[in-house]
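Left out: one protein chain. Kept in place: all the others.
Should a chain be cited, it is by its letter among A, B and C, assigned in written order, with residues numbered from 1 in that chain.
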Amino acid sequence: MTTTAINDPVLEIRGLETHFFTRDGVVKAVDGVNLTVGKGEILGLVGESGCGKSVTSMSVLRLIQNPGEIVEGTILFHGEDLLGLSEKEMRSIRGDRISMIFQQPVGSLNPVFTAGSQIAEVYEIHESLKKKAGNAKAVEMLEKVGIPDPERRAKAYPHELSGGMAQRVMIAMALAAGPELLIADEPTTALDVTIQAQIIDLMREIRNDLGTSIIVITHDLGIVAEIADRVSVMYAGEIVEEAVTETLFAHPKHPYTRGLIGSIPLAGDRREWLEVIPGRVPNLIDLPGGCRFAPRCKAREEAGLKICTEQRPELINIDDAHTVRCFLYQEGAK
Amino acid sequence: MARFLLRRFISSIPVIIGILALVFALARMIPGDPCRAALGERATDEICDAYNERYGLNEPILVQFGIYIKDVATGDLGESFRFGVPVTQLLIERLPTTIELAGAALMIAVIVGVPLGIISGYRHNSKTDVATMIGANIGVAMPVFWLGLMLQYIFAVFLRDTPLALPPSGKLDAGLIPVPFYEAWGLPMNGLTEFLSEFTIMNALVTFQSEILSSAVLHLILPAVALATIPMAIIARMTRSSLLDVLGLDYVRTARAKGLRERSVILKHALRNAMLPVVTIIGLSFGLLLGGAILTETIFNLAGVGKTLFDAITSRDYTVVQGFTLVVAISFVIVNLVVDLLYTYLDPRVRVS
Amino acid sequence: MSEPLLHVKDLVKTYPVKGGAFQKVLGTVRAVDGVDLEIRKGEALGLVGESGCGKSTFGRAILRLEEPDAGSVIFDGVDVLQLSPKELKGYRRDAQVVFQDPFGSLDPRTSVGDSIAEGVRVQGLSRKDRGRRVAEVLELVGLEPYHANRYPHEFSGGQRQRIGIARALAVNPRFLVLDEPVSALDVSIQSQILNLLKQLQRELDLTLLFIAHDLSVVEHLCDRIAVMYLGRIVEIASRDDLFSSPTHPYTEALLSAIPIPDPTVHRQRILLEGDLPSPLNPPTGCTFHTRCPIAEQGICDVSAPSLLSVNNGRHEAACHLRTGDHQDLNRPLLNSR
Partner (left out) sequence: MSDDLYDPSDEPLEPTDDQPLNTIEASDAIRDKVRMDLSGGDVSASTSGGLWRTAGREIIRKKSAIVGMSLLSILLLLAAFAPIIAPYPPDEVLFDQGVSPRDPPCIHLFGCAEENSQHILGIDGNGRDYFSRIVYGARVSLLAAFVAVLFASIWGTTVGLIAGFFGGWVDNFLMRVMDVLLSFPSLLLAIVVVTVLGPGLINAILAIAIVTIPQYARIVRSSVLSIREQEYVSADQALGVSRWRLLAHRIFPNTLTPLIVIATLGVATAVLEIASLSFLGLGVQPPTPEWGSMLAAERNQVFTAPHLVFFAGLMIMWNVLGFNLLGDGLRDAIDPRLGR
């Protein structure tokens, strides 16, 4: 899968702004995000906690709850703006054409219903199947996601499942209606490494076998490198860099991306010291003027750029399908 | 399931023994000489000695406790000094009144409280929510005895001669004497049938005594409403806060992401979980109802457990105090057991372990 | 290398599992099931394993935060487990701990300075000296002395973790147990803490036991690495040996499961089937045989392997098929997919 896939976009987010209106002020959790996911593509959305990556995904399904609100932008799904749909039309898309899995698989399943019946519910909603037929298809689905003894597992309650098993159930539920887009929000964060590897493999298989487009949201660059075709890096509510995975890891441009890659200890890497990004993520209520990364940016100091604190940088195309939001690469910014 | 039941039951045995000990001790500690309380102040020392001998009151306290336990186990709760009838007979006559009253109150509390809580939690921060919560706060704060008196005034005096007027006290209109069902059906009279026939409304229903039925229902309304107010407010608040808690949980998000309509999300996915703590509180409300019954029955002049108990305390009718307190406490324990059972049914997480 | 500072012999820690009406003991979980381990002066030893493998319990047991059921913990020649509460005071100065949760590890009602000073107070320092010591260690971990008067909720996760480290360092310990010190932190903060730990280890000549689930983090900081599975150590080797020639199939699986942030590297994954077995009812023989891709019936499910030296070196592993009588190093790993 390469950038050519974008020519056949499943999802196009343009200028998305999702804000939370709290007592302390407006939290600009997502502030002008553009994203495109091609057919059969796996897009990695990376960022640290609080950067707005989860809010972006919840915005796609229009599941933002009070006091949050999508204030701006368009979310085109096969060219149709999801933000313009009625609630009823939106419901028919959720869980059917776009579905989602979450970080805490056990907590994401309802404790009082069996795993099977929760999957069957998807068939009841979207394919108007009767309970019995739904249950049968649920068992089939469980088998597809690699759960041994699916009939017995279908009758199990979530607390009887291990984390890995519960995440497979969640995936089965998400895939039940054959969605075109799967959004996986930190799908492996709560799992052990060996289980994490199983789930990553499963997601790759899904894409290969079913052609489902997937957005993987994570803070773990390792997972992105393993699975994603293309990566978008988010910082403080905006996309700061986007590129094909190989390019991004080989030639990271944005100082934040470079810092992020440099700060993780790599297997087999024997650096004496890890790179450090000084300071901390800015408060989303009181964002710095200019570039949001400027207060923590070492490259800016080295280059002696003044504009960084004065003007907000635009996303610029520096290479074939490699965009970055940084004045370092902007002609005439110096 | 059966094993769980058994285990839960066994675990309440120490508590029941504790209750027996406490009731026994408290009854012994109530000031006054039981002999003279029973036989009158003029009983001579000889008569009292004989009396104490007969009732084992001279024995060491542990032996007395042993005798007491044995008596309770065989269903012998002693004899009321004041009425000269066995305490069990008194219970047969008075318990149904209280069960009917508390049952009606609980029904009102649940039927009104739960939906109010749901609406309030669902339409969180709306006008309905704010109004309900103000109402619930006031409801919790109202003294039962005051509410009872005010209801009496409003419905018996203020609304007199209107169709809304309600009888302020008693169980039935004067002169009405219900025919017990066992007579109507030609059944033998025994403890059980007599006990069942004391449920006035039920008895009237199964024997088609419509006049008695309507009178009994009308008489029950005011005390039941008075008694129901506090639990109703508590249940509404609990339902609301529990629903709000659940609505913030991950699996509710999953349900929405599946494409369920909001109504199903709330009524199917959220409510089932939100009801778990509410079930427990309904069980606890029972204790509140029994406590409140003392006040309500006194005000509405109903010869139930509460009023009998209170009268017994003020007239030092120890065996009645002892027996009734015991029955109330143990029924509270049993209600909690039933609640646990219901809980297990509702929550699979508890069921399996 | 230098002599051992800490020598743990056959350490066992069990937990009763209670149930029933009378809280009858239904069974025991052997959280730590006979662990032998040496930590040498000045080294950083990594202890790696998945959740529930007993690695944190091990850390708590050698600090006597939990009382072990059997075994000995010899620190500098003294069996720590035999010390009376009074004698323990000396050990408390020498051995300290940093926890995972930056939010739960500081008392919300105590100022940061008082939290840090608690240890030196126990050791009998005067109030004035305590204040000085607090200022010293705060600077040591990259915070300012005036931070002492603030309360935990005024700090970010990374800063709190620094405070936790300062508290441990205040008594000037020689040995530090780090229980998942970075796993609750954001990536960019993790590297700050890891660098700090490395720097402190060198400056203060600390001996570290670094407990983690993340192999690459451990690799960065540790000289030697032990791998734990269901309460037992299955492999222990120097960092280089472990990464270049992992011997136990579980270690191999763990290594191959680490996501590598380099999309150009394509490895052959060894995927383990299924989940961790219940520690309440562990498998017979080698506890790993239920998930092991090379396990052989009649061998692995019969007897428990012990740690044996690999190639007569300091590299040890517990696997019948790789180190014991049935040794066959060329036995291929079967890929599950």
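Quick note on the criterion: a contact is a pair of C-beta atoms (placed from the backbone, for glycine too) under 8 Å apart; a residue touches a chain by one contact, two chains touch by 3 or more.
Source: prediction; values computed, not measured.
Q: Residues on chain C that touch the omitted chain in the whole complex?
A: Interface residues of chain C facing the absent chain: 18-19, 21, 51-52, 60, 63, 65, 88-89, 92-93, 95-97, 99-101, 103-110, 115, 118-119, 122-123, 151-153, 157, 164, 167-168, 171, 180, 183-184, 186, 213.
Q: To test your reading of the contact rule: which positions on chain B touch the chain that is missing from view?
A: The missing chain touches chain B at positions 4, 7-8, 11, 14-15, 18-19, 21-22, 26, 29-31, 124-125, 137-138, 140-147, 149-150, 152-153, 156-157, 234, 237-238, 241, 244, 276-277, 280-281, 284-285, 287-288, 290-292, 294-295, 298-299, 309-310, 313-314, 321, 325, 328-330, 332-333, 336, 340, 343-344, 349-350, 353.
Here is the rule we go by: only the chains that are shown with their structure count from here on.
Q: Can you tell me which chain lies farthest from chain C, using the average of the Cα atoms as each chain's centre?
A: B
Q: How many angstrom lie between the CA centroids of chain A and chain B, rounded to a whole number?
A: 55
Q: Two-or-more-chain contact residues of chain B, please, as numbers and ranges.
A: none
Q: Please output the residue numbers of chain A that touch at least 2 other chains, ranges allowed.
A: Residues of chain A never touch two or more of the other chains.
Q: Show me the residue ranges of chain B that touch chain A in the complex, using the header's touch definition.
A: Touching chain A from chain B are residues 249-251, 253-261, 269, 272-273, 346-349, 352.
Q: Would you pull the chain A residues touching chain C in the complex into a rising list?
A: Touching chain C: residues 48-49, 148, 162, 164-165, 192-198, 200-201, 219-226, 228, 245-246, 249-250, 259-269, 271, 273-277, 280-281 of chain A.
Q: Write out the stretch or stretches of chain C touching chain A in their complex.
A: The touching residues are 50-51, 156, 158, 186-192, 194-195, 198, 213-217, 219-220, 243, 253-264, 269, 271-272, 274-276, 337.
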